[in-house]
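One chain of protein is taken out of this complex; the other chains stay put.
Chain IDs A, B and C follow the sequence of writing; residue 1 opens each chain.
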Amino acid sequence: MLLKQIESKGLAHYSYLIGDGAEAAVIDPRRDVDIYIELARKNGMHLGTVLETHRNEDCLVGSLEIQRQTGAEVCHADDQLPYEYGRPVKGGDQWQVGRLRIKALKTPGHTPGSFSYLLHDAEGNPWAIFTGDALFAGDVGRVDFLGEDHIREMAGQLYDSLYSEILPLGDGVIVFPAHGSGSACGFDIAERRVSTVGIEKIANPALQHAGREDFISGVGKIMEKAPYFERMEKYNLEGAPPLGGIPDPKALSPAQFASESENQNALVVDVRTELEFGSSHIPGSLFVFSDGLERFAGFFVPPDRKLLLVGEGDYPEDCIVRLRRIGFDNIAGYLTGGMNHWQSAGLATASTKTVAVQGLCRILDRSDDFWLLDVRQTEELQKQGVITGAHHIPITQITERFDEVPRDENVYIFCGSGLRAMIVASILQQNDYDNISVALGGFRGWISTSCPIQSY
Amino acid sequence: MLLKQIESKGLAHYSYLIGDGAEAAVIDPRRDVDIYIELARKNGMHLGTVLETHRNEDCLVGSLEIQRQTGAEVCHADDQLPYEYGRPVKGGDQWQVGRLRIKALKTPGHTPGSFSYLLHDAEGNPWAIFTGDALFAGDVGRVDFLGEDHIREMAGQLYDSLYSEILPLGDGVIVFPAHGSGSACGFDIAERRVSTVGIEKIANPALQHAGREDFISGVGKIMEKAPYFERMEKYNLEGAPPLGGIPDPKALSPAQFASESENQNALVVDVRTELEFGSSHIPGSLFVFSDGLERFAGFFVPPDRKLLLVGEGDYPEDCIVRLRRIGFDNIAGYLTGGMNHWQSAGLATASTKTVAVQGLCRILDRSDDFWLLDVRQTEELQKQGVITGAHHIPITQITERFDEVPRDENVYIFCGSGLRAMIVASILQQNDYDNISVALGGFRGWISTSCPIQSY
Amino acid sequence: MLLKQIESKGLAHYSYLIGDGAEAAVIDPRRDVDIYIELARKNGMHLGTVLETHRNEDCLVGSLEIQRQTGAEVCHADDQLPYEYGRPVKGGDQWQVGRLRIKALKTPGHTPGSFSYLLHDAEGNPWAIFTGDALFAGDVGRVDFLGEDHIREMAGQLYDSLYSEILPLGDGVIVFPAHGSGSACGFDIAERRVSTVGIEKIANPALQHAGREDFISGVGKIMEKAPYFERMEKYNLEGAPPLGGIPDPKALSPAQFASESENQNALVVDVRTELEFGSSHIPGSLFVFSDGLERFAGFFVPPDRKLLLVGEGDYPEDCIVRLRRIGFDNIAGYLTGGMNHWQSAGLATASTKTVAVQGLCRILDRSDDFWLLDVRQTEELQKQGVITGAHHIPITQITERFDEVPRDENVYIFCGSGLRAMIVASILQQNDYDNISVALGGFRGWISTSCPIQSY
Partner (left out) sequence: MLLKQIESKGLAHYSYLIGDGAEAAVIDPRRDVDIYIELARKNGMHLGTVLETHRNEDCLVGSLEIQRQTGAEVCHADDQLPYEYGRPVKGGDQWQVGRLRIKALKTPGHTPGSFSYLLHDAEGNPWAIFTGDALFAGDVGRVDFLGEDHIREMAGQLYDSLYSEILPLGDGVIVFPAHGSGSACGFDIAERRVSTVGIEKIANPALQHAGREDFISGVGKIMEKAPYFERMEKYNLEGAPPLGGIPDPKALSPAQFASESENQNALVVDVRTELEFGSSHIPGSLFVFSDGLERFAGFFVPPDRKLLLVGEGDYPEDCIVRLRRIGFDNIAGYLTGGMNHWQSAGLATASTKTVAVQGLCRILDRSDDFWLLDVRQTEELQKQGVITGAHHIPITQITERFDEVPRDENVYIFCGSGLRAMIVASILQQNDYDNISVALGGFRGWISTSCPIQSY
């Protein structure tokens, strides 16, 4: 018997492989499906079934890819949508996987046709529920995807799904959600990678409301939606292109890289650390730290640009995989040997000034010549507090609002730790700002010193 | 945050690594501890705490080995025992592992000083209980280790531990036991690798008794105890010898192997498949299939013999690790190139006759010249039924009772599938039986045909 | 700088990856090309060039597959052939790979348009020659592929290639051939995986002839040609189908396997050890030990059959890769759990009798009721000697000549060690022979005992 949670970092996405005897099934597979096929093989199982909890918005699913390789049957939730492959799930559908049994429960709310899947163990006991984006550890799914007009309706559906379908399964049933802490699909998901109905009833803030109406008011709010979500939704209806057919990003020497980057359509994306980018980078490049690729490339990288990556110098496999998970198949190459080779080739570089939080604290204390920019999300300001006098532009709005940032003052940018601030700095530099510094350590560093804060 | 279940196959032993921030703790580590240290390293954590749920009987713990390598504090349960390292746990002891908190609950019954450990998540919620051998999925721990006289007392203690300490934690608390399906520490452990208090309350047969007295009568029984358990108990008090100091088993050519095996104290252990052993093996060798090494080498391999392994021809790493987990450090070498090289060197071989169940069925039908030997455990006979006319000697009693097997009839040995029957055949052949055949497929194969069975 | 020899066991095929700076080239890639692409990636290189020494006969080349993935240029030798992709090499062509330089030398003889490639190191010194099938360690290439009529002509061409192109490069030049010991492309290739012109001049028997005429007489002979070679030749002109598009062989339970194997077109191929096959196998299956798949599946497996594999029970990845290297893409599934599960399902089995060489020796000594079958190749008989009275049918002729084997005598089959004899036994059993035994240890075992031999 096999029950395996597979995490995709960055997306904080969980998929699940279930197997027994010669058979296996996967729930909500990601696009790079080797891990499921290998695991099934290693256990002597045939991966014959793919179940989706909903039409995913934040990443490409690998359902069609698995079907191509193993001939698996693909079962979609959200059956009102025009899928071009697979077949729709119906409430009460059951799948036998060896001695295990999986049953579909209709649990709309996050999307109109979301499903959860209840797994019974070899002896027939209800054992675990795969809740997709209906129920997370410490949070519930977003209900704003149909827009403002439908929020209350969707929140009501979610309430009913939770209170009529999932919670009545019993406190002892294990809960396996589709996302964990850090996902863009929930604001405040807890770090428990595995939970239970009983724990969520006690510890999940979204399940502490006084009745349906209170729940609807509490969870029914508009959240930010990354611009790339729409492409994911479209791709997931059509089936993403096979990964095997995408050309391999080329190793490029500094001279080759420089030449490729002059192409009008090229965009240099720098996936190194914020410190390396600060010291030396290729002028005009966009900084996105590798762990943030899923979250921020989706915001700041136009889908039609030809990407050129700057990493540590070797093949940036992890970054390529992450970009492909959200549909960036147009990665033309990477700088082999990294910036050390670029610099040794005498090619042009730029830098971004950095300042430690203690230094920033002293500057704010002694001078008036500064313009402090806070790029955290509004929820963080509410929860953690703010620095007096700081201007607030959430990172996700920077491309529309950068004109608010002055060009004639010393601009200090901060976020939580310095990572997102460096992304914003790179975008401002692309727009010819030369008066900016990034505060290393960010708000977390700030509050660890004796520098003053105030509440939002 | 890190929470990882590590399985040792064969022993069906589960240990757990828990970590957060820069700190990690392990519960009931096995002897080969690299996996914990590597996992902690990979997550940037220091493995600083080792917790034991009880003094283990079926395998060597790696507590002292971890202490040697990382300087970890070792905390023992069963504090009345004379440990030569570490310190005793007391009820209510707490450990902080980053933001996680672990609390010791005294849960005697399996042993007089058994402990369980309750893990609270980063937000302080009771999240999971590590129950050691107190509570398994689908079973509870053995209570017979102090002998017949103490069974009722220990069963009573176990009842109190379960009903006063563990079950009241709430249905939603996740249950992580020390053993899974196939362990010698429970007869009928279910295959759920993770369970909850709620599921066990419903699905665990041992928790369905009508009150304390009924529980005591139900679980209070003597089970078989492997002869090697005593050595494990002693080693676990002293701390097992460091694995790093044990000499590497040597690759031996057929000539070298033949020469080494003539040593009075040498024992050839054949860890190949039952089919290969049947076709051709070194005369006098003991067959133990590799997955059965923990269970059967402990029964049939005297601790003071110098072991020589026959495997597929390459370094039998997995088998060496398994033998060392139960304290066999005296593995002198292995036959490089396997039996193919042995045979090509013109050295002597023996074989063991096999028969398919259909063939056996025909023989039993048509002839009287047979003596059928069933070597399954009594519990299996009770549960699965028997073949009319079969003689029953459980495999674990074969060394004391082989004289009951006739030397002048055609003896057919069967077990569940054929694996254990081949072990028994190899022991009988060591004792100069030449009239035996092994039934391939065993009782499982038998009942899949139309051959007749009856209940025990 | 990178220079890597990649071996494909079984085929004893060597391919080579050469790289420097951001660039890499591969010589004679095999069909499963991940290893080259991964190695180039790991070294920050782009695999941009594929060079072939000749149109390969014994395996599929991966040239087109690499081109698909990396866009590499494919350069074919044997330019008179109608390739459907790539471009022909011309003598004197040069490639720059970073600071390294590769130069094409026309070296016909094995095929009419064979090439060798001379590699110069970073400082411009002639460093190594990739000789393809022109020159091996201890042997030279076959010259019989155009048929008897052309043997002397081709041998003459090979002589000229060796003595006018390769040997004059200087004794110090390193020799990297396309095949090593065990290949079907040479009878007696030495085990030196790397050699030099100087060593070959001294130690290669084929280079010890007294002049051109003597060389032609010595090497100009017809060797056996596996029936699958023709398909390889055709595929290598067209480009083999992409591996990514071939469906994954399915894990099949015993019942599913039994059902699939009833399909008229299905062929069960057993890739376990000869000992396991002897003990118990599925009736009608063909035995081919896994290391012999390239050599013997090409002889005995019709290309249009749907293959069902019996291995150890897990996914037989290595065997699948080996079969695909020689174009068997029609592997429908494998028996998950192996014969142990098959037997436990009560399904029918067969066995093949085995006898140790000592036993055989005694039988031959004491009885007249035997028919001894030697299935080694003629060259082995010449080199190693024979057993008096043995009948000789080389394994490669068994399908045409099995009628010579009597059905009413005790037939004992032997080869070098027992492996090939078991293949022959399985073929005879497919043809309803029930009077055969396989001699374990074979001729090697025989001569290690005191049993008598004589020269051929």
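The criterion applied here is as follows: contacts are C-beta pairs under 8 Å (C-beta built on N, C-alpha and C of every residue); 3 or more make two chains touch, one makes a residue touch a chain.
These numbers were taken from a predicted model, which means no experiment stands behind them.
Set against the missing chain, the residues B:185, B:252 or B:307 yield one that touches it, B:252. In the complete complex, the residue from C:35, C:203 or C:453 that touches the missing chain is C:203. From the options B:70, B:396 or B:426, the residue with contact to the unseen chain in the full assembly is B:70.
Within the set A:156, A:186, A:298 or A:445, the residue that contacts the chain not displayed is A:445.
Residue in contact with the omitted chain (choice from A:390, A:405, A:419 or A:436): A:419.
Residues of chain B in contact with the chain left out of this view: 21-23, 37, 40-42, 44-46, 69-71, 242, 244, 247-248, 250-253, 256, 313-315, 317, 333, 336-337. Interface residues of chain C facing the missing partner chain: 1, 3, 121-123, 125-127, 138, 170-174, 190-194, 196-203. The chain not shown here touches chain A at positions 272-276, 278-280, 312, 339-340, 343-349, 351, 354, 356-358, 416-419, 440-442, 444-449.
What we mean here is this: only the chains that are shown with their structure count from here on.
The centroid of the Cα atoms in chain A and the matching centroid in chain C are 48 Å apart. Centroids of chain B and chain C (each the mean of its C-alpha atoms) stand 43 Å apart. Not a single residue in chain C touches at least two other chains.
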